[in-house]
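Below is one structure, written out as structure tokens; comments come after it.
Only one protein chain is missing from this complex, and each of the others stays in its spot.
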Amino acid sequence: MYENYAHVLIFALVAVGVVVAPLILFALIRPVRPDAEKLSAYECGERVVGTPWIQFNIRYYLVCLVFLVFEVEILLLFPWALVYGAFIGGPEQVEALAQGAANTSEASGGMAFVAMFIFMVILAVGLAYDWGKGYLEWETEITTSPEIEEKEVA
Amino acid sequence: MATKQKLRSERMLISMGPQHPSTHGVLRLMLETDGEVVEHAEPHLGYLHRCAEKIGENLTYQQFTPYTDRMDYLASMNENWAWCRAVEELTNLEIPQRGEYIRLIICELNRIASHLLALGTFGLDTGAFTPFLLAFRERETILDIFEAVCGARLTYNYVRVGGVLWDLLPNHVEMIRDFLVQFTSKLDELNDLLSENQIFVKRSANVGIITAEDAIEYGFTGVNLRASGVDWDLRRDEPYSVYPEIEFEVCLGKGIKGTVGDSWDRYYVRVQEMYECVKMILQALDQLPPGDFCGKVPKMLKAPKGREVYVRTENPRGELAFYLVGGGKNIPHRVKARAPAFVSLCPIEDLFHHMYIADLVAALGSLDVVMGQVDR
Amino acid sequence: MIEEAVRFVINIPFGFFGSEAPEWLVFVHCSLIYGGVFMMAFISVLAFGSVWAERKISAWMQARLGPMEVGKYQGCLQTIADALKLLLKEDILPAAADKPLFTIAPILVFAGSLMSYVAIPFGPNLKVADLDIGVFYILGTSAVVVVGIIIAGWSSYSKWSIYGGMRAAAQYVSYEIPTALHLLPVIIMAGSLNLIEIADEQQFFIGPVDCSFLTWNLWPWINPFATVSFIMYYIASLAETNRTPFDLAESESELVAGSHTEYSGIRWSFFFLAEYADMFVVSALGTILYLGGWHGLPIPVIGPYLAPFFFLFKVLFLMFIAIWLRWTLPRLRVDQLTYLCWKVLLPFGMVTVTGTALWQLYFYKTPVGVILGTVIAIGTIWAMIKIYRSESIPEKGKPMARRDQVAATPS
Amino acid sequence: MFDFIFFVFSFVCIGSALFVAFTPNVVHAALGLASTFATLAGFYVLLGADFLAITQIAIYVGGILVLMLFGIMYTHTIARVSGEQVMMQVGPALLVVILTLFTLVATILSTAWPVKEVAPPAPTADRIGVLLMTDYLLPFEVAAILLLVALVGAVVIAQTPVRKSIEESVD
Partner (left out) sequence: MVGLPHFLVVSAILFSIGLLIMITRRHGIMMLMGLELILNAANLNLIAFSRYVETGIRGQTFAIFVIILAAAEAAIALAIILSIYTHSAKINLDELTSMKE
């Protein structure tokens, strides 16, 4: 196993090197003629007004929040998917995988399915809740007139 | 309901344009955005302002025609025509019948070219690149015809006071006929690619809806007005030139995919109008009479001092009208153009309120503005 | 063979001192040759080739010629000329940018998407690293890309960049869920996370003839849920690689160029290359998991030798479809993007995973299953198209609000 | 070779952790944290836990760190422009921390750990899967419920309505 991951490590270093090397090497022959206009941020040809580093809309953040939880849940499904076939095969196959690490006498395909199914249902409940409450909609309020807005705030 | 709760976040002031891929030239929109939603948009104009109207007051009537080319550079022929009609009205010039037919043929061709570009860029605004280039290929053919007819590809100065510059030769007629034959099938293709495309429909239907009342109150004209369901076309309702002798239908927005007056309707009215243009040109080619293509125009074209005219013409972008006051000599006292593209920009502040950035781009594309005409 | 050659060469300087090169030194050199030389050469050829191919294909679809000048044949060297231009272009570091982060971001994006290549096998023996959890590893590396893109967007100190960064991050992370979920059916079927084992699991021989094309995981008679999953995986992977119709993050008509608006020259080219590199990775993953990898070429004797080419052919075919879609479809809006992810792909993913689990219990590779699977798959796809079509008439929208009228109404 | 890589990783890991501790810029700190997480994944590989290593990258770098970056961007106005943050009570804190560290290291070094003979690392994912399905079945389901609660809770909390305007709260 180590050598496979050693390949990964070396490849990672090579990949970084592939980026860094031309940045440094070609800096020698690249023209460098900076001026204030060139170095300013792109604002469609106009002067920059205000800062882009503002308190951003929360919607992107909520997407990420939902993502994190689902990511963890799906991660838990990977080991299950990996051994599900063995569970269908029966306790002997599971025992062969576990190598004595776990109590496998009751392993069966039906049990593994039910375990996953409960897990999936809980996942679905979370999704259904967010769906029902409208947290998955991108923009929850597009009002057409200011008066509605005022009512909501009040 | 929890979803209606207001979340606080700062608004970003962002300048969209003048150098932005989807502001169709040099329109600048100051957007106030909250995340993906545009809360407020304020148009800044004048990046292409060239005092065209003031220049018009210092030039002779004939000399000003090329300046109109530069206003709406996508439909220069129609722009020329509008100016010439105003001058002819002011000076009571007679135009020979053949000249009128040639004008109609050429200007309807230019209408097709202009609509093609509007469709292409609208597709580009929603992210579809291929329709843009397919539309451009057809537009190229039209430009080839124009080049053969008048020698220029963008600023033609072809429609002149009193008629047109050159006659339409038999080989030109042949070119136009050839083009029209293959164009209808190509247009069907383009239609298939974009109009019924589910993603495109979802991006443009129900986006930027302008009701009939609003459209009238804002002074919308042309396609943008008809897309809102208002049955009004100068070519039929206030006919000029030889339009009464041509049969055509006025296409209206019907809200097939969403609501009447949405971006998809504006798009689709343009598509239908191109089919109508083909019909009109074919009729005009059949009826093309022999004779002079240009009337007798005095070198020193004079208009009586104080005489004023307001002549409106149906252009691809709406009603282009020129208001002229004669100056006694060969120079007008006052020139004023009513630019339809400028009117199309008027509802921006109301329309682009609480709207996705992507919808803003789509709605702006569907309004089909040309900044040369807006700024003049 | 390479290992022996490397050992021989390295031993030459050590031979002077009468000693032998340590084993790890040989290993590092071998790895550098596999990863650093072969794989990098492959990636460069792939990137240059696919960029050129995309240009030519798009030109062909749009009735134009595309690049014609550089190189004798059809402008085939155009991409290389462009690369040279980018290398020699002035390197602009915006004055207001957070410079260390601005420099690190393309490294993260590029290295992150290149890291996946280590785990991709091109044939039964053609691989750099044989990871036991290859699928999982490839999913993990995309995490680095997300961080790189957020950093790129934030550090540029430009409004369009930060918009692009935010959008890209939200899009990448949300589409990682369906991508992972729609890979699960295959993992259940294969019982392995090793890419080579997954590909080999789809083998099916009739005598000496490789008839694996009948038993690819994609086919409904093997598992109808996997068929649906493959389609959904492909859609999600398009979003993962930021291709139209999901290229919101760099949608030029809205955000100019998204998170890399401020990047130019060589720094920009890494973002560009990463996109194409990613496209290959997701296509390769789809090929190995659903299209049987290199299996399925029914030629008895030379078949195994052509296997890597057959694999590449399938991958390039999937890439071609991505290019085809890109030049056909408009772009989705951001709320439609999230709708598709959370309300279509994710629920379908849950159903396909559960369905596959049941299928494995009762019908996997049974005669009943073959018939039932075909029926179910056709039914599902028909229903999907039906639902999609039925959505074509949306409800009426609201007209705009006129401010003067709003002000006139007493509140 | 194992030792060498271990020391390189430890150097990078501790270095980037110290960077997190001392850099004034929150975004830079987040990136330092990413480096720490990545080297920790490297440690996990060294310890033969490949599944855990990828999980570490996927969840910590791809999930938690991204969430933190979003959080920083959302709360950014308070730390105007560069996200600079001061450190407080550095002296006493260092004292406490060094004392803790000393105690910990002393304990670690003085304890006789019941170390077994290490076998070459083997794939772990399937064994973890079996364990999750048999001995740890209940925790597996409970984790799902925990995540459900976290999902619902986090979204609800983050969506809390604002009743006061900014001016009032500043006052």
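A, B, C and D are the chain letters, set down in written order, and residue numbers restart from 1 in every chain.
Keep this in mind: contacts are C-beta pairs under 8 Å (C-beta built on N, C-alpha and C of every residue); 3 or more make two chains touch, one makes a residue touch a chain.
All figures in this text were calculated on a predicted structure; none of them were measured in a lab.
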Could you tell me which shown chains are touched by the chain that is not displayed?
A, D
Provide the residue numbers of chain A that touch the chain removed from this figure.
58, 61, 65, 68-69, 71-72, 76, 100-101
Which positions on chain D touch the chain that was left off?
2-3, 6-7, 10, 13-14, 17-18, 20-21, 26, 29-30, 33, 36-37, 40, 43-44, 47-49, 51-52, 55-56, 59-60, 63-64, 67-68, 71-72, 74-75, 78-79, 85-90, 93-94, 96-98, 100-101, 104-105, 108-109, 113-116, 118, 121, 124, 127-128, 131-132, 136, 139, 143, 146-147, 149-151, 153-155, 157-158, 160, 162-164, 166, 169-170
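FYI, only the chains that are shown with their structure count from here on.
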Which chain has its C-alpha centroid farthest away from the centroid of chain B?
D
Find the geometric centre of each of chain C and chain D from their Cα atoms only, then give the gap between the two centres in Å, rounded to an integer.
28
Roughly how many whole angstrom separate the Cα centroids of chain A and chain C?
15
Listing for chain A: what residues touch at least two other chains?
1, 5, 43-44, 51-56, 58-60, 64, 66-67, 70-71, 78, 81-83, 86, 112, 123, 130, 133, 135, 137-139, 144
Among the residues of chain B, which ones contact at least 2 other chains?
2, 5-10, 12, 14, 20, 36, 356
Within their complex, state which residues of chain C touch chain B.
58, 61-64, 159-160, 163, 244-245, 247-248, 251-256, 327-336, 388, 391-394, 396-403
Once bound in the complex, which stretches of chain A touch chain D?
1-2, 5, 9, 51, 53-56, 58, 60-62, 64-73, 75-76, 78-83, 86-87, 94, 97-99, 101-104, 106-107, 111-112, 115, 118-119, 122-123, 125-126, 129-130, 133, 135
Complex interface listing, chain D residues touching chain C
1, 25, 27-28, 31, 34, 50-51, 54-55, 57-58, 61-63, 65-66, 69-70, 73, 82, 123, 125
